[in-house]
Every structure is written in C-alpha cells, then in structure tokens.
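Input: a single structure, listed below in structure tokens.
Every protein chain of the complex appears in place save one, which is left out.
In this document, chain identifiers A, B and C correspond to the written order of the chains, with residue numbering beginning at 1 in each.
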Amino acid sequence: MVPLQVAAALAEAGRSMDARGWVPGSAGNLSARLNETTIAITRSGVHKGKLNAETDIIAVDYHGNALAKGQKPSAETLLHCQIYRLFPHAGAVLHGHSVAATVLSRLGPIKFSDYELLKAFGFSTHELEVNLPIYENDQDISRLANLIEPGLANEPPIGYVIAGHGVYAWGTSVEHALWRLEATEFLLACELERRQIK
Amino acid sequence: MVPLQVAAALAEAGRSMDARGWVPGSAGNLSARLNETTIAITRSGVHKGKLNAETDIIAVDYHGNALAKGQKPSAETLLHCQIYRLFPHAGAVLHGHSVAATVLSRLGPIKFSDYELLKAFGFSTHELEVNLPIYENDQDISRLANLIEPGLANEPPIGYVIAGHGVYAWGTSVEHALWRLEATEFLLACELERRQIK
Amino acid sequence: MVPLQVAAALAEAGRSMDARGWVPGSAGNLSARLNETTIAITRSGVHKGKLNAETDIIAVDYHGNALAKGQKPSAETLLHCQIYRLFPHAGAVLHGHSVAATVLSRLGPIKFSDYELLKAFGFSTHELEVNLPIYENDQDISRLANLIEPGLANEPPIGYVIAGHGVYAWGTSVEHALWRLEATEFLLACELERRQIK
Partner (left out) sequence: MVPLQVAAALAEAGRSMDARGWVPGSAGNLSARLNETTIAITRSGVHKGKLNAETDIIAVDYHGNALAKGQKPSAETLLHCQIYRLFPHAGAVLHGHSVAATVLSRLGPIKFSDYELLKAFGFSTHELEVNLPIYENDQDISRLANLIEPGLANEPPIGYVIAGHGVYAWGTSVEHALWRLEATEFLLACELERRQIK
C-alpha cells in the first residue's frame, strides 16, 4: 500500500537520525504524504534506526487511522496529520529526540540569532532572530494538537519542539525534511554548547 | 550450545554499544536467557564491540558457572543471573560503561523527571520522577549482588548503575534490552548536559 | 567536464565531513582546481555528505560562472575562486559548518597556542600562537570577498572562519585540504571544551 521507494526513503532517513543519536529506543516517528487521502508513517514499537521498508511503514488516513486492519501507527500520528493538513507543501515530517532539544526545551524560550544556517529554512539572510516554538508535553495527542494548532496556522514556524520530548521538522520531501531537521538540531547543538561556556 | 541466532543478536547489540562508546577496552558484558537452567553470556577478556558469535558467547548455569570446561564467563556474570532469577520476564541483560553513567554515578542521586523517554520503560506518562538506583562498586561480585538484591526485589527499577562503573539494563529480548539501555543512556546524557549549563 | 577522479575525491571528502557533522542540511561547499581557467565545485542545493560524483560536481571559471548552461554552483563560489587566485599552491578548498566554529566565531578572537597539531599547517614547532581570522558574515559574497582579501594577501592564515557560519580550509590536494580542515576543527573543539571547564 505504501510505495517501496517512499518507505525506503523513510527507512534511510531513520538510519541517518539513528547515527546522530536522535531515535533512542523506539523513539521518534517518520512520515511522508502519499496523496490527498493517505499518509505513510512508521508503525508503533519499532526502532526507527532499523526500519524494514517492507513491514514497518504503514498507510493511514488524515485522521490517523491505519488503512489496514490490525496495524498500529506511531502514537503521535495526529501531529503528522496536522502538519500535512495545514501546510500543502509539506511532503514529509520527521520527529526525533535529541539530547540538545530535550535539555534546552525545558529551560525557556529558544531563539536563533544571526546563524548562517537559518538560510536552510528559506530565509534570504542570516541577520534575523527566529523563534523555535516550545509546547508543553501532553500524552493526550488530540489535546496537544489543539494546543499547537494556533501557532502553526498563524505564523508557520521553522519547526517546533515538545518540551522534554523532541523536535518536529518537515519539508517538501523526505530528503528536504531531513535537511531541515539537521539544520534545527545543529542550531540547538550550538545553543547548548554556547550556554555551557563558563 | 548457544543457538547462533541468540549469539548473533548479542554480537550485534555489542556492535551498537561500541558505536556509542559504551564498551571501551574489554568492558561490558551481554547475556540472554536460554531456558530455565541456562544463560548465554559473553566470555571474559574479549572486546564487546567485536564479538565473534561462534566463539565469544558461552553458556552458564544460574549460578554463573560455565557449562563447558575451561570457558571463563564475564566477571560480573552473577549480576546477570540475579536479574534473570528475580524478573521472570527478563530475556536479556546488557551492561556497558558510558562516560555519562560513570561521571554522574559518582555525584549523588540520579532522578529523571518529566522526560518523554520515560515511556520507554512502560510508564504511561512522562509526568513522574524516576530514580535510577546507584550502588557502590565492589570487586566481590557476590557481596555486590547481595547489596543490590533488596532494591531489585522490593521495587523493580528501570535499571541500575554501579558507581564509577556503568549501567545494567534488561528487557524481554536482546532488542528490547538495547532499547531500554539506549533510553537510559539518553536520559543520563541529558542530565550530564543539563548540569554543565552555566 | 570534471574528471571523475577529482569529483570522486570531493564526494569522499564530503562524506568524511558529514560523518563529523560539518555539513548539516545542504551546508558547506567543496572544490578543486582543475587548471588555469577551471575549478570543480559542488553545485548548489545538494547534501554535501551524499554527493553524486557524476552529477553534483560542476565546472566554473575563476569568476565563479558555471561553464555549462543551467548549472548553479554553490553560493559562495567566489570565496573559493579568491583562494585559488591568491595561493598558487592551493589545489582544493573545503568549507564546512561545525558547531565549534559556529559558536566560537561569535565570541571574539580565536588564537591557538602551543598545540602540537599546529604542525599540520607547516610550522616546525608547536611553540607559537596562531590566529584564526574571523570575518563578519555577509550575504553579498562579492563584498565579503573584498573584506577578506587584504588579510589573505598580506599574511596568509592557516584558514579562516566566517562568524556564525563556518571554516574555510585549503591545501595542495583534496586530501591535504581535508587534513588541514580536520586539524582546524580539532583545535576549535579543544578551545570549545577548554572554555567550558568550570
């Protein structure tokens, strides 16, 4: 049901994320938009660095329900659906847990100023300050999606972080989403190191 | 004596641990429960990141004695046996030495609060504080096992650390134990970074 | 137009840089001098850790113009051209973004004193202090090149950093440029760690 090429791209992105330490245990989830009714997403309870493209990526509708009976998508599928619904150009969504994102998201606002890498998000200059929104973690994903919705809809951010949890990044393709995730994590790593200088 | 599939899973887990820097020198040991009388465990004096599945994983009984003459199991085999004895669902035990575990275990209690990744241990929420027990290191493994026993028996922890030494993690399978070890080490890395912010 | 051997060496250097985390997203650019009129350089908008030697390395003249119609070289091509123009022995130029370079370049002068690794730059002793010049970032690459020119021409440095952006390193060959980049990044990592000691 999920084209193997899409599943393979997600599995490859998962291996890249694992090599950076962003998917510890069975954490993280990865998805791609297939068409106007269907999304491909990692299933629940598998290691995202060792995805089997043939069995670990499943199809869900835009309400997060698995199309095939008995399949269980990632717990946070609704957050992926929300991004595809709000952003027509979003073709893939990647969510990982990094140490930098986890630590910094619990310490107050995260703002990136004057970094060249901000250009990875389509800005034409580095001379700006960009906010990475932080939302309080909530196991009720529906409620969490409602909390996030106004920010996404009104002022599309470069991505967002759930506090003590991890980053959500997206792009036009799996590759592009991974570029933006790498850029976000790079900036978070810079902020963490900067705050550790005595 | 040890099924090759089990030995291969342990060797693969060792390579993952080595890639993260958790088995420096010949440190660490890995095991899996085979049946009611036998455990498979890494032998003493080999590098756990370069395990030969055919020769480096040996069978021991629940008292830690090698079944084949002349084979020498890891020095800390008794701690593995203890976990299998106390936890019927434990199918594999992984012990590694990470920099974060080594450093933090010498600085007082380790508590993880409000991390999403706590869900890796079966909790249904991130809104809790979880203690990672620390035990003083002891070269007398029998005495060390006795020290650890009450804590394990009374209030099963998510794992434990021996001070200045490393983490013991377990799970229903080798893969599951590795997930839990990854989650534990991720949380320890978060705590270490957090404490280094000025 | 670009000899495959040169393109393959640049692609391999890109993979090494990616393994170290120096080319997040589509950041960084890599080039090699082909002859007195032509330079090989990575094209714009590709991941430098996953370069396809046959399609991602293109030929430009010394003014930074692509020789083949419709090809778009890296945005910072002029900075590469400048190095080849000023330094006859420069055979390759590598530019990456590391966390250490990004963080330190925003905090004032960077000086390396008494490091053995300074010998990687041709010094015969470690007993000296070497300055790594920092230039303010500018999206107008022509203007940035003019800002950099006097320093390069008057007192050739071991390389340089653009603030909040990354390192430019060069050498007689792709391999030699990578050695010098590795040495520069190692020294930056040492400085970052040193400044984090309480």
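We take it that contacts are C-beta pairs under 8 Å (C-beta built on N, C-alpha and C of every residue); 3 or more make two chains touch, one makes a residue touch a chain.
None of the values given here were measured: they were computed from a predicted structure.
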> Of B:15, B:72, B:143 or B:195, which one is in contact with the hidden chain?
Replying inline: B:195
>> Given that one chain is not shown, which residue among B:14, B:73, B:91 or B:166 touches it?
In response: B:166
> For subunit C, which residues lie in contact with the unshown chain of the complex?
Replying inline: 20, 114-117, 120, 124-126, 175, 179-180, 182-183, 185-186, 189-190, 193-194, 196-198
> Which positions on subunit B touch the chain that was left off?
Replying inline: 21, 24-27, 47, 97, 99-100, 102-103, 106-107, 137, 139, 162, 164-166, 192, 195-198
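Note that only the chains that are shown with their structure count from here on.
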> Any idea if subunit A and subunit B meet via the same residues, over half in common, or different ones?
Replying inline: different
> Between subunit A and subunit B, what is the gap in Å from one C-alpha centre to the other?
Replying inline: 31
> What residues in subunit B touch two or more of the other chains?
Replying inline: 196
